[in-house]
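Heads up, one of the protein chains got dropped from this complex, but the rest are sitting where they should.
After this line comes chain A, so read on.
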Amino acid sequence: MRHLVFLLPALLLLLALPDTRGRYNDDFDDGEDIAEFDDNDFAEFEDVSEDSAVDVEKEPPPRAAPPSIPVEDDEDEATVENEDGQDEFEDADAQDQDMYSKYDNEEFEGYEKTNPSFKDTLIYREVPAHLQNSWESYYMEILMVTGLLAYIMNYIIGKNKNSRLAQAWFNSHRELLESNFALVGDDGTSKEATSTGKLNQENEHIYNLWCSGRVCCEGMLIQLKFLKRQDLLNVLSRMMRPACDQVQVKVTLNDEDMDTFVFAVGSRKAMARLQKELQDLSEFCGDKPKSGTKYGIPDSLAILSEMGEVTDGVMDSKMVHYLTTHADKIESIHFSDQFSGPKVMQEEGQPLKLPETKKTLLFTFNVPGMGNTSPKDMDSLLPLMNMVIYSIDKLKKLRLNREGKQKADRNRARVEENFLKHTHAQRQEAAQTRREEKKRAEKERIMNEEDPDRQRRLEEAAQRREQKKLEKKQMKMKQIKVKAM
């Protein structure tokens, strides 16, 4: 019994030992120990694995290890920051080690062997690009968006430039036009014919202006055909193939304003092209474009004319002066009483009639600058507009002499005949089908007629008509035979 009595305090002392050690430590430390285990159930294992990794080869320290040994162990560990901390935690670590020392050894047998090889075979899997959270992988998309932005910027810049050029042209020509035409600017939509006084924008690169109300002409349509500066693709293609802005003037005349002839002058290239493309030039001016040096104009310009008299009449001194001074700006000048536009592709089986013609003067001018035009360059086109006005007045007075007129008439008759010949077969077919349609319609009418009397009468009338036709034909045949004889 007495032994028991002595054993009890000993047991109590043993139990109190950890308490004293705990009291040796700061309260903070003690609380931390408990908190560690409370918050993170695996904290103990964490500490254990660290200690065992470091201390695997060392002998596990005895259970009731004095503080000195844990100090040594702690020194080996690299994670302790300061001595105070070391002092605080060393006991806790020692405690863990004491508790799990045997477990450590058994658990991590052969650990070192596997460790290096595991590191060698570590494979880094590539994270898919869209999960990488980096913008660099989307560089193609960024490129596309940049391209679009560049296109939009070019659109705005190009549109503004074209608009400024058009306005500059109009400002420099306004006075001349307003002094010559009663109506300057009309889009055709307003009820009354009042001058709008501004250009009609058809496109971002085409501007129209209609002027009317003058002697010697019906009206004048001016088209400012600029380059497509608003389209980036066009800008890039122009870097390889330069082109220039054009001003096209089309003057439509009344019948009495011009005599019957066809004439054209312009750059050699343009003349060759127009001769192939245009209906009237190909029919009436069959010869190749001739050089105009005889009249004093530069060699770069060529002439297409229906007859020599026309050229002589058109090429007066003032005209020659205009052509010589502004030869670089003139693409083509075309006077025609048979103008019907470019050659129309004829479809098979379609009965054709001659295309409608209109007395027209066409001028095509190149704006200087070859694409790099500035608004100031528009002023240089003013003399050319003067030339247009001059031509309108001149052609009113230009009349062919008798010989010339006869020749012109013969030419036109020839062209018409040719046309009729070519379409003869088609027209015959068309006439035949029309006749058959008529007969069928009549027959149907007769059949549909309910009254038998009327039916009979209609049939008789039809028969009589047929008889008459046959007789006429016979008469014709007889006449032909008589003539032949």
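Just so it is clear, a contact is a pair of C-beta atoms (placed from the backbone, for glycine too) under 8 Å apart; a residue touches a chain by one contact, two chains touch by 3 or more; residues count from 1.
Keep this in mind: contacts and distances are computed from a predicted model.
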{"item": "Hidden subunit of the complex - UniProt protein name among \"Transcription initiation factor IIA subunit 2\", \"PAT complex subunit Asterix\", \"Proteasome subunit alpha type-7-like\" or \"Cytochrome c oxidase subunit 2\"", "value": "\"PAT complex subunit Asterix\""}
{"item": "Residue among A:293, A:386 or A:463 touching the omitted chain", "value": "A:386"}
{"item": "Where the unshown chain meets chain A, residue by residue", "value": "128-130, 137-141, 144, 147-148, 151-152, 155, 179-183, 186-188, 193, 200-204, 210, 212-216, 218-219, 221, 228, 230-233, 318, 341-342, 386, 389-390, 393-394"}
